[in-house]
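Only one structure is covered here, and it is reproduced in the block below.
Removed: one protein chain of the complex. Kept in place: all other protein chains.
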Amino acid sequence: MTSNTGATTIETLSEQAALIAPKGRSLWKDAYCRLKKDRLAIICFFIIIFYALVALLTKIGVFASSWEDAVGPAYQPPSFDSIQLLFGTDIFGRSVFYKVIHGTRIAMSVGLVSSVISIPIGVLLGSMSGYFGRWVDDIVVWFYTTLSSIPNIMLLIAITFVLGKGITSIYIALGATAWVGLARVIRGEFMKHKERDYVVAAEGIGASNVSRIFKHILPNVSHFIIINLSIQFMAAIKAEVILSFLGLGVQGQPSWGVMIDDAKLELARGVWWQLAGATVAMFFVVLAFNILGDSLRDALDPKIK
Amino acid sequence: MSTLRRFTISIFIGIFVFSLIGICGCTFKSKTDSSNTLHLSTPSKIKGLDPIYADDLYGGTEVSRTYEGLLQYHYLKRPYTLIPNIAESMPDISKDGKTLIFRLKKGVLFQDDPCFKATGGKGREMLADDVVYSFKRLADPKLVSSGWWIFDGKIVGLNEWREAASKSGAADYSKEVEGLKAIDRYTIQIKLIQRSSQFIYALAMSFTFVVPREAVEQYGKEFINHPVGTGPFRLAEYIPGAKLVWVRNPTYRNELYPSEGAPGDKEAGLLEDAGKPLPLADKLIVQVFEESQPMWLTFLSGKLDLTSIPKDSFQQAITPAKELSHDLQSKGIRLIKYPELDITHFSFNMTDPVLSKNKYLRQAMSLAYDEDQYIEIFYNGRALAAQGPIPPGIAGYDQDFKNPYRQFDIAKAKQLMEKAGYPDGKGLKPLIYATLSDTTSRQSTEYAVKMFREIGVKLKVDTYSWPEFQAVVKNRKAQVYAFAWGADYPDAENFLQLFYSKNVSPGPNDSNYSNPEFDKLYESALTMVDSPERTELYKKMARIVIEDCPWIFGAHRMGYALIQKRLKNYKPHDFDHGRAKYYKIDVPSK
Amino acid sequence: MFEYIVRKLLQTIPTIFGVALIIFILFNLVGGDPTYQMLGKHANQKQIQELRHEYGFDQPKYIQFVQYLKQIVTFDFGRSYATKQPIGKMILRGIGPSLTLAIPAFLLTTFLSVIIGLFVSYFRGTFTDKSVVVACVFGMSLPMLAYILFGQYFLAYKLGWFPISGFEVTFPERFEYVMLPILIWVSVSVGYDVRFYRTAILEEVGQDYVRTARAKGLSEPRVFMKHVLKNSMVPILTNLVIEIPMLILGSFLLESFFGIPGLGSITIDAIHNSDFPIIKAMTTLQALLFIFGNLATDILYTVVDPRVRLK
Partner (left out) sequence: MTAAGIETNNREKILEVQNLRTSFFTEDGEVRAVDDVSFNVYKGRTLGIVGESGCGKSVTSLSIMRLIPMPPGRIVSGEIIYKGQDLLKLNFAQMRSIRGNEISMIFQEPMTSLNPVFTVGNQICEAIALHQKLPRRQVRDKAIEMLQLVKIPSPEKRVDDYPHQLSGGMRQRVMIAMALSCNPQILIADEPSTALDVTIQAQILDLLKELQDKVGMGLILITHDLGVVAEVADEVIVMYAGRVVEHGSVRQIYSNPKMPYTMGLLNSIPTLSRDPTGKIKKKRLETIPGIVPSLLNLPIGCRFQDRCTYVVDECRRVEPELREVPSNKQSDKLDMTGFSHLIRCVRDV
């Protein structure tokens, strides 16, 4: 058994290792590759992008800015002779198609803004309580247990009472109640990760608490944020429907919730298109978020390789 | 895959259970009820069955099935005329109109109930003391009845009795009240502080229905759910919020179906049962429908004999049927339209600096609001555009008067805007517009916003729940708001009092209109008996209000009811809630 | 075990206090003023004073808070503004119909979603697995209101399989009226549960003891039903706890559309009428239910998983 000198073996070993083993991929790149293979996730991703685009364009006023003008007689059934009449008209003869598009803008903005509010709170409180523990943890846990034991709908109603009706109070109400789920997950992860060697090592080289939290642990748990974002987005869209049913929803402009609420009077008289329009529009984006959320969870979860 | 056999079986069990629910659901055959039972509906939860709390139309209807008052409205005669109910005859009124003497019918029994321990559960005879007790109960401050306004400041000594009760913390029912005395077992004397021709109507309202003292004391807090009255029906089953079942009261006195009515009633077959003892139906099932879709579908499936669109939600719900569709007519369903004694309107807050001084602005907005299109969209054309505060059907309504500020005219409205100092709305801050959060109100608001935008008037819309809305209006926090007023009694005074300066918020005058000249006419009319002079006075007052435009007059809604073929003797009536006793089920034609 | 329960109960006190504080702040300091609604159309200033005095609105806020805490402890929430009925009695009356709808729906949903969860985990990766999951997601994506409107219109009215609306107190008929709402509730919530349980079960299927069980010669169904199921009870229980508050409040849409006089529809009316005593009572009831639900689950964990010690 000839054995070449020790030194050379090490180099060749590492070279060979580099050659053969797949290039080290970060969690995200790995997830990206896996997602690329999942056709369903891709379709859903594009659906969401399409909705976001429509929402953005309506915000700028490219289409459906004239949703208020009457385009035909009241309650005209859907017909293909013009884009406005695609989904028929409502009680004032306004185009249901334009209202659905406008509703997209409302839904996406409700989802986005409420997530933008709730995610930082969730991450901050979750990381603080998970990392520092002791009294910080007790306070945060007490706060979110209290908040989560109050039924969500009642909390939303109460907050909209406080802030008055309208879209801003929906943003804040949803934002203020949705962070609990994320905080709980982040807290659990932080408690797990803070004892991990890489964190202790970072402490060893003098990293401060803040940098440990944000530079070291957070990137390792950030995939939960994305997963939670998809759930939060979907929950926000559905909550808007319930709030509109209770009369606390968006004021003075059409949203899917408002349209579905109108429909409850109309279905009995055979006017189904406003309900169908809003439900179908909402169905696809919620479906897309669901499926994308799932495949993200599978792709980003290191365990399920 | 044989080893999977047992595993897939458990799946089939799951699916089987799921479909089991579906299938055994179909065993539910829609049982059509052939017995002499009336199926009615009510659109909102009944808050309770105590007369002094029956402040809404639906509470009043249910309460009047088992309780009765001194007087009632004749079922068929129009215009509405009062006739005795548990009173033997109409009251003797002194010359100065301040003293009324009522004689009670003898032998009127309360329904049997365990609370009558003295007579072993048998219903005892209703006496004058019961009437006095019931009126005092309305005045009891502890009970906080919303009907107290009908006696407030009207009966001699009653306000003092109420003061004493609230100071001492408990109402002393044995204490005598000067203006409310039982002279003997069957006679009651009422002394008024000043003559009032409207007071008599109060004695036909559900607030003044007679309740037995024993029941109130025995059931205490639960009395609200345990009615004991003298009326034609007694409560058999009560699932609060879902269903009430009334059955014929065996000890009901011998009351007959009226034998004469308004012209045209005979031909309409409304006098077929003249002289027959009431009530004609054995049983009433009243189902609560909060949402209109289930109510409408239940009616269409034949399990509801009568449906009328909720009147009380002041924005009339959109009528489910555009026109009575062909298949409904083929099922023998009849559509009855009838003018209602009410008026929808926008109110301007007359204490608001911008609106109160600027009559032209108000008139411009009034001209810019297209009522006819509103009626077309929201009431399917079934409403009358209001020209003034007084609805048709009562004295004081001016048949052929056209309100100059209610003929939809954008050009004129724009001119007035210039005269008001806001050409095309420039310089006018958005007006704070308060409204309700229910679906119909939201749609009406969208319509209003579109209308006023034409002349540059922008609205800042705030939506509220009903109590909040009332609080905002009563505390004068909003500038413009939509309201409706239903008549409490068939007298134009009930509408004109909405402009009397003493009734400003939190009273019924929600636009806080005050005009000394109007007040003078109003006070003089108050003491007059119904006569051509008084009607002339009413018209004059209406003219003042029309010119000042504190309101944008909306519409006098046409109530409408859809009736199944088997329901007979239906005639719409604005006040008499107890009319179910006149309905008849034509069983064979079921 | 006993001192664990006592300690846990003591721990719930700060949470209940927190809940009470938040509810009080949200509803009392801020809610609308019910006096006008209670006095009807013809209120005048004097009547308002009397009413505010009668209901104690004019007392300082902290006294009202103490009163509210007393109410929670004695479970007597006073009387509703709108209907003047004692709230305790209203709740007792409302619980019956609510649970008639909620319990069968809840049990059926759980039973079905666990069974389908097992079925799908067995066939993981195959076409059936993907299609069932997508079907569940389909079910979840529609708002409940759409289900109700379509369900009531087609199933109840057009096909006449179910009563359109209404409720019956007597026992056999009672279930006829709740049949369709249960069907709707189940089809809405099965989707979510199946996906949740599927992930929980898949987590367990990969474990080594499953391989040992198979090596012992157990059949697949037995491996799943006995070994995997019991191990995934912990996540299943956690999910059930979250759904407990939904039991009552979750069905307020169903109750108001199908005319079932349960706690859900009482709450809806209270919201429409700004009837705060009822809203406070219902929210407190929900919160207490959730807290005790959590406690019950902690104890159940030890039954299901011996490794969990009641520390």
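Labels for the chains are A, B and C, by order of writing; each one numbers its residues from 1.
Everything that follows uses one rule, which is that a contact is a pair of C-beta atoms (placed from the backbone, for glycine too) under 8 Å apart; a residue touches a chain by one contact, two chains touch by 3 or more.
Please read all numbers here as calculations on a predicted model, not as lab measurements.
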{"item": "Residue of C:Ala105, C:Ala213, C:Ile271 or C:Ile291 touching the missing chain in the full complex", "value": "C:Ala213"}
{"item": "Interface with the undisplayed chain - residues on chain C", "value": "125-126, 207-209, 211-219, 227, 230-231, 304-307"}
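Keep in mind that, in the parts below, only the chains that are shown with their structure count from here on.
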{"item": "Which of A-B and B-C has more C-beta contact pairs", "value": "B-C"}
{"item": "CA centroid of chain A to CA centroid of chain C, Å", "value": "24"}
{"item": "Where chain A and chain B are represented by their mean Cα positions, the distance between them in whole Å", "value": "48"}
{"item": "Junction residues of chain C, two or more chains touched", "value": "32, 149, 153, 268, 271-272"}
{"item": "Where chain B touches two or more other chains, by residue", "value": "291, 293, 297, 438, 465"}
{"item": "Parts of chain C lying in touch with chain B, wherever the complex brings them together", "value": "32-45, 47-48, 50-51, 54, 81-86, 89-90, 93-94, 97, 108, 111-112, 115-116, 118-119, 122, 149, 152-153, 155-157, 159-169, 176, 179-180, 182-183, 186, 219-221, 224-225, 256-261, 265-266, 268-269, 271-275"}
{"item": "Chain B residues touching chain A - in the complex, by the definition given at the top", "value": "291-293, 296-297, 317-318, 320-322, 377, 436-440, 442-443, 445-447, 449-450, 461-463, 465"}
{"item": "Residues of chain A defined as touching chain B within the complex", "value": "68, 74, 91-92, 164-165, 246-248, 251-252, 258, 261-262, 264-269"}
